[in-house]
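Of the protein chains in this complex, all but one are displayed in their positions.
Our next item is chain A:
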């Protein structure tokens, strides 16, 4: 049985079906992490994206119940080169193949994952479809189908992935702070990292109003990562502005960083092919130190790199920058306890170098 990966520009890759059989569409992106496929699959930020893994062998450690970042697989499709036939890890309780099938995720195992990555690197992220099972229509028809699928630019997706009901992640040990965390596609590790530091985290739906949020009287407000185009996330921007007006300490991650950027009056733009992996060098411009960090973003904030700038909430600066491409990786207000980063200090998957940011959030809430 064959499976096809069809890109909107007409390039086609052939392989074998992996996971569920059928058809699926999404924005085609690649991830360069060599570990952590389970975390990647369950990261809501990958909603409506087909993810290709550049690491060839995937599924070696199977699937366990501890590592998912949310209750389900979010990727729209999965592209790998060498799926494991046998998995091996003391915590695993099923194979990745079974898990993907159970979750209805259509995938493809194909030789040309590097060719695909090079293609995306040169041409930029684009829409794609995976097709498998039965007799497939001719390729031009498949390309047409891909071209009719929705684009990522302009997509407001947070509400599709976020919780519909508020819930509380209790503090581990003694409770020190109450955090109102707006779920724009939050990963399980994020509230866990805060809870470890004594935060009781109220995870709120993406549609929450500023009034409802502030009614919790939180010590700090957090906006999470999430899928979609920040330019379309007007509701979140409005909510954040009111939070800032209320003078609450704020911390944002990824999509949350873009929302802060917009709230401060900055623009956002789509990167050619994004940052997705666990090896990106980010420099903390305050200390000069470099963190190896986990990334998953296709959009970025457009902010001046050459020094502080004015915003409606006072002076701000770019606090972190990606050394590979000088992309803005963090923002902070100089005179208020408000900051955010574009990358993932909660890691999962990825290195823990940036975990100090959770400490800083706790510090500003305690100040």
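As a working rule, a residue touches a chain if its C-beta (ideal position, glycine included) is under 8 Å from a C-beta of that chain, and two chains touch if they have at least 3 such contacts; residues count from 1.
The criterion applied here is as follows: contacts and distances are computed from a predicted model.
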Record-based protein name (UniProt) of the chain missing from this complex, from "Sugar ABC transporter substrate-binding protein", "Na(+)/H(+) antiporter subunit C", "Carbamoyl phosphate synthase large chain" or "MacB-like core domain-containing protein": "Carbamoyl phosphate synthase large chain"
Contacting the left-out chain in the complete assembly, out of A:117, A:225 or A:296: A:117
Interface with the undisplayed chain - residues on chain A: 13, 30, 32-36, 38-39, 54-57, 60-61, 64, 66-67, 81-82, 84-91, 111-115, 117-118, 121, 277-281, 283, 288-290, 292, 323-324, 347-352
